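This report concerns only the one structure given below.
Only one protein chain is missing from this complex, and each of the others stays in its spot.
Letters are used for the chains, namely A and B, taken in the order the chains are written, and counting of residues starts over at 1 for each.
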Amino acid sequence: MSRLLAVYATAIYAFLHLPLLILAIFSFNASRFTVWEGFSLRWYRAALENSQLVEACRNSLVIAAAATLVSTCLGTLCAYGLWKRRSAPITAGLYVSLVTPEVVMGISLLAFYQWLFRYLDVRLGLHTVVAAHVTFCLAYVVLVVLARLRTLEPALEEAAMDLGATEWQAFRRVTLPLLGPGVAAGAMLCFALSFDDYVITSLVAGVDSETLPMVIYAMARRGVSPVVNAVSTIIVFGLGILVLVAERLRQS
Amino acid sequence: MLAPAAVWMAVFVAAPLGVVAAYSFLTRGPYGGLSEPWTLENYVRLADPLYLRIVARSFRIAAVTTALCLLLGFPLALFLARSGRRKHLLLALVILPFWTSYLVRTYAWMFLLRDTGLVNTLLVEAGLIEQPLPLLYNEGAVILGLVYGHLPFMVLPLFAALERLDRSLIEAAADLGARPLQTLFRVVLPLARPGLVAGALLVFIPCLGAYLTPDLLGGGKTVMVGNLIQNQFTAARDWPFGAAVSLALMALVMLGLAVFLRRGGERFL
Partner (left out) sequence: MEPVLELRQVSKRYPGHEAVRELSLQVPRGALFSLLGPSGCGKTTTLRLVAGFEQPTTGDIYLNGVRINSLKPYERNVSTVFQNYALFPHLTVRGNIEFGLRRRTAEAERRVRELIELMHLEGKEDRRISEISGGERQRVALARSLAVAPEVLLLDEPLSALDPKLRKQVRAELRSLQRRVGVTFVLVTHDQEEALSISDLIGVMNQGRLEQVGEPREVYQRPRTRFVASFLGAVNWVDGVGVRPEATRISSTPPTADVGSIPATVRETIFLGNCIHVEAELEDGEVVVAEVGWQDGRFARGDRVYLWWDRADELRFTE
């Protein structure tokens, strides 16, 4: 039976990884058709020369960086608070934001923004996207950091206070250093989620805050383009490395 | 400590949902905005056969996806639980693709399945078919895409449940005369049930609200609830109706969450 399972597992792994591998391979295809005509970097060059793509990529990076910064701070504090004292409403709120379908979260934020804009002189733009991203990333950061906190001995902070550290000093000198890898892992997760988001972003982005997923989506909708293959490969590699590092940190 | 996060969630999660709830009782204005008469009309409209068909399709697709994930995922979880020292590496290999980019992974299937895509091209070259098969832009492709995207969610809880299984129980069953398949059905599966339930919920509920996969792989022809909602807020400009559908979907999702938490799903938070 073990042999059978191993064969089966290999098949499933192939199923999971081949589509991306094939995409990556064909991104180096000299031809724009699905017949292999030799190795070429033309699609990568085309991607880097496409100003719309580059601009969108820059937007995505800026948004992801900002969202990560805010989520990580909010999320770490929230996880620390929950670790010290359970709170049913906050936990419920976090669960809700985890299970809410992206479409619903997107349209609810859109509706909220439009309602808000009747009273504030603001419009949809990068900031509305960042706020939306922070909202859906928050629960993931809390999840990762809280899991890490739960591996810590509660007596450690008490020991620190016993030796003369105030509550804040105990957090800074003992808990935070031990939490470091967890916070970093949460941050990277957040970055990956934010960078890749299409659904929510497309609903709350303004006219001149196009993100990379939005451009890719538009190109994919029009049909398959080899430039998309190239961009996709870059994204997958970049995010893949990020996630690997995050996993390593989380496990350390 | 908890205050900043609490404020954020109140403003960006609770308030928006509140606004949506309110909108669901309003009426569509003449130019697509909102207008006065507070009504239950939008909810009543959900009972229209046109929309019920969409709901039914969503349930059907979600159910089939869950079933397929279960069938495909269980043997994999079993393999992982028995794989000894390289367990975590192998598990990481399952999860890794999931965290790269959902959009790209969905697009990859477009690349493979379309008329001039790799699968068709290979089949034609091999002389097995003459005309390309319509593999894309149908319900089958959507299901394939959803299974591909959600398999890890089934495998993880199953793996956790199987890993916790006491190996000596299986040995005891063998000692009492049960053959491997019998042990599987009479001992392993019943004990892994919590993992099964968790996995099923973690696949079914998100699939109900799927948007991107049916949009790209279904080509706009396979309309699920998620697509319906998005459409109301963009092209159709009927926000009140979209809000009502959203709330209905949220109700189902909350129900699923409640069941998940009750049935002892892993307490993540």
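General observations
Going forward, a residue touches a chain if its C-beta (ideal position, glycine included) is under 8 Å from a C-beta of that chain, and two chains touch if they have at least 3 such contacts.
Keep in mind that this is a model prediction, so the values were computed, not measured.
Although it is not drawn, the missing chain touches A when the whole complex is taken into account.
Of the candidate positions A:1, A:122 or A:159, contact with the hidden chain is made by A:159.
Only one of A:174, A:192, A:216 or A:230 touches the chain withheld from this view, namely A:174. Although one chain is hidden here, its contacts on chain A can still be listed: residues 153, 155-156, 158-166, 173-174, 177-178.
In this text, only the chains that are shown with their structure count from here on.
Of all the residues in chain B, the ones that touch chain A in their complex are 1-2, 4-6, 8-9, 12-17, 19-20, 23, 72, 75-76, 78-80, 82, 88, 90, 92-94, 96-97, 99-105, 107-112, 114, 116-118, 121, 148, 151, 180, 205-206, 208-212, 216, 226, 229-230, 233-234, 239, 242-243, 246, 249-250, 253-254, 256-257, 261, 268-269. In the complex of the two chains, the chain A residues touching chain B come out as 1-2, 5-6, 8-9, 12-13, 15-17, 19-20, 22-23, 26, 33-35, 74-75, 77-78, 80-82, 84-85, 87, 89-91, 93-112, 115, 131-132, 134-135, 138-139, 142-143, 146-147, 189, 192, 195-196, 198-199, 203, 213, 216-217, 220-221, 224, 228-229, 232, 235-236, 239-240, 243-244, 247, 251.
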